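Mind looking over this structure? Questions follow.
Showing subunit A:
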Amino acid sequence: MKKRKLLSMLMVATMMVATFAGCGGSREGNTEPATTDTPAATEETTTEAPTAEFPGFEDGATIGVSLPWLGTQNWKEAEEMFTEQLKDAGYNPIVQAADQKVTQQQQQIESMIENGAKVIVVGPVDGSQLGSVLEQAKEAGVYVIGYDRLIENTTGVDGVVQFGSVKTGELQAEALLAGLQEKKGDKPYNIELFGGGPADPNAPNFFTGAMSKLQPLIDDGTLVVVSGQTDFTQCATPDWDNAKAQQRMDSLLSGFYSDKEIDGVLCPNDGIARACITACENAGQDIPVVSGLDAENESVEWVWAGKQYSTVAKPTEDLVAKTIEIIDSLKNGTGMPATQVNVNNGQIDVLVYELPPVVVTKENAKEVFANDPSRLKLLQ
Partner candidate 1 sequence: MDNNSYILQMQSITKEFPGVRALDDVNLSVRTGTIHSICGENGAGKSTLMKVLSGVYPYGTYDGKIIFMGKEMKFKNIKESESAGIAIIHQELTMIPELSITENIFMGNEILRNGLIDWAEEKRRTYDILKKVGLSINPDILIKHLGVGQQQLVEIAKALSKNVKLLILDEPTSALNEADSANLLELMKDLKSRGITCIMISHKLNEIAAISDAVTVIRDGHTVESYDVVAGEVDEDKIIKAMVGRSIENRYPEHKSCPGNVIFEVNNWCVEDPDVEGRMVCKHASFNVRAGEIVGFAGLMGAGRTELMRSIFGKNYGIYRGGTIKIKGKEVKLNSVESAIKHGVAYVPEDRKNLGLNLLDCIRTTVVAADLDKITKRGLLDLNEEKIAAEDYRNQLKIKTSHVDKGVTTLSGGNQQKVVLSKWMFTEPDILILDEPTRGIDVGAKYEIYKLIHQLADAGKAVILVSSELPELLGMADRIYTIFEGSITGEISAAEADQEILMKRMTITSKE
Partner candidate 2 sequence: MKYIKQVLGGDLRQYTMVVALAALIIIFNIISGGRMLTSSNFQNLISGNAYVLILALGMLMVIVIGQIDLSVGSVAGFAGMVMALVAKNYNVPWWCAVLIAIAIGLLAGAWHGFFLSQLGIPGFITTLGGMMIFRGGVIWISHSISVPAPEQLKWFGSGYLPEWGPAFTGMNNSTLLLGIIGIVAYVVAQIRKYKRSGDATGVKDPLWAVVVRIILMTVLIGYFTWLFGSGRVGTSFPVPGLILLLLTIIYHIITQRTKFGRHVYAVGGNKAAAALSGVNVKRTYFLTMMNMSFLAAVAGILFVGRSTAAGPADGTSWEMDAIASVFIGGAAVSGGVGTILATIVGGLVMAVLNNGLMLMGVGADKTQVIKGFVLLAAVAFDVYNKKSGKSSIIGRLFPSKEEKAAN
């Protein structure tokens, strides 16, 4: 009995010591471990005047990368590339995915701040729901770079790296038109329109870009949207969910195409493109001309096999490379690189670094993937 008593007292004592030992913070600044802060502070004082606004940081600094999830190929690729390339560039990366949950992502970002990250790259689950966490990051002196999707409704973002989303939409529409002329003979063409996940701020932009090319032709009768559904909200695919897109395509086909041929489908990404093709095959239709996005492996094969007319490659390595370029610039204390594009995110104008996407069809596939051995292998 005595021994036990002693033991438990000891336990309590250690608990107390451990708890107090853990809190070395002071009221000044944030309470991050002071050791990592000091070199940064000294560097700050020595750097020149214009960079005071953008203080640099040391080699080996922690860089946080918060991705929405790893459920599609491009995100998984991004995860691997960031981990590898940030390490190679001499940083200490923390790459995490949020499983499509906003709450999870908020907490992840907070823990990155806690871990002393100097830059946090955020591929948002929902671009408008990270306001307070990102502002918190800003207050803690952390740079925030949006990745692939615009971050809205907050002052806490320094820049966004993405493929031009309106431009992407335009390219998709152009590819669709080219395909229709090539494969489906003379006009008019019967087409249907699909949009992406409404929670993703890029999705309406894709759609807007595409419609800027398609609307004039719909108006002059070259294109006929048989279902009449041309609003983004009508065409959107919740959560980018392929299954939901396929369901919608199924019902469109049974509802409007019992006595008509479908010639083309505007699809905002590869998953949806494949879903639409499958739906058409199941309904006994000839395969329509479709557009796509992301150059997923399976779609690359389908493009090569002539099943899917086109996809748009947004090479993840380009995005990652650009992001790391910005991080390097920040490290050196030279601030955010210059760019022409400014987008208002509802609160402030955000610097946007747009990269050009590439249309892939059977003809140019080999050239596009010349530097991508894994995809090149698919073109056999």
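How these were chosen: all candidates are chains of the complex that A comes from, given by their letters.
Observations on the model:
The criterion applied here is as follows: a contact is a pair of C-beta atoms (placed from the backbone, for glycine too) under 8 Å apart; a residue touches a chain by one contact, two chains touch by 3 or more; residues count from 1.
Keep in mind it's a predicted model, so treat the numbers as computed, not measured.
Every candidate listed (1 or 2) is part of this complex; the one in touch with subunit A, counting any copy, is 2. Listed in rising order, the residues of subunit A touching candidate 2 in the complex are 1, 4-5, 8, 15-16, 18-33, 69-70, 94, 96-104, 106-108, 110-111, 113-115, 125-133, 136, 139-140, 152-154, 197-199, 233, 236, 238-239, 346.
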